[in-house]
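Removed from the display is one protein chain of the complex; every other protein chain stays in position.
Then we have chain A:
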Amino acid sequence: MICQECGKRPATLHFTKIVNGEKTEFHFCESCAREKGELIPGTSNGFSIHSLLSGLLDLDPSGKGQNAGAKPAQTLRCEECGMTYSQFSKLGRFGCSSCYKYFSDRLDPLFKRVHGNTSHVGKVPKRTGGVIQLKRKIEELKKELQFRIVQEEFETAAEIRDRIRELERNIAQG
């Protein structure tokens, strides 16, 4: 069989793609397959997570793009690196860390689908993340405060309240 792309070299890679029951067969020679970024076992191109993701990214979370205030996907663009949302949805990868900011309106549904969550709760950089750590600590303490009040342990509650105030003062002072 001859490669369906270049029509010259023999096709050595054959695969079948099934999307929603619709079957498509591909026959490529190695170099055309590589060029197309289609399945080469053991390399990271192929039907990678990125191509899978781009299916998800194409989704318009607002339904028809009518969401008041939100820019339509076509014109959404990262001012820092210049990547557009539609490029991002094709590549499945961000261009720079600012993309997260410029595309932020659209990321919650994406992260929800991929991770089931939208916010980070893990490690925080030690050197630059001090404030975040304090904020998290305050959140924790506030929960505990509620609990103590319900338990009617008012003395402990007062201590916790003071600690929260102190932490909040620390944040305010930078």
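What we mean here is this: a residue touches a chain if its C-beta (ideal position, glycine included) is under 8 Å from a C-beta of that chain, and two chains touch if they have at least 3 such contacts; residues count from 1.
By definition in this document, contacts and distances are computed from a predicted model.
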{"item": "Name under which UniProt lists the unshown chain, selected from \"SWIM-type domain-containing protein\", \"Protein-arginine kinase\", \"Sulfate adenylyltransferase subunit 2\" or \"Insulinase family protein\"", "value": "\"Protein-arginine kinase\""}
{"item": "Touch criterion as defined above, residue of A:L76, A:L110 or A:L145 at the omitted chain", "value": "A:L110"}
{"item": "Selected residue (touches chain absent from view) among A:K23, A:R127 or A:R169", "value": "A:R127"}
{"item": "Chain not shown: contacting residue from A:I2, A:C81, A:A158 or A:I171", "value": "A:C81"}
{"item": "Contact footprint on chain A, counting only the chain that is left out", "value": "39, 41-44, 46-50, 53, 80-81, 83, 91-97, 100-101, 107, 110-111, 114-129, 132, 135"}
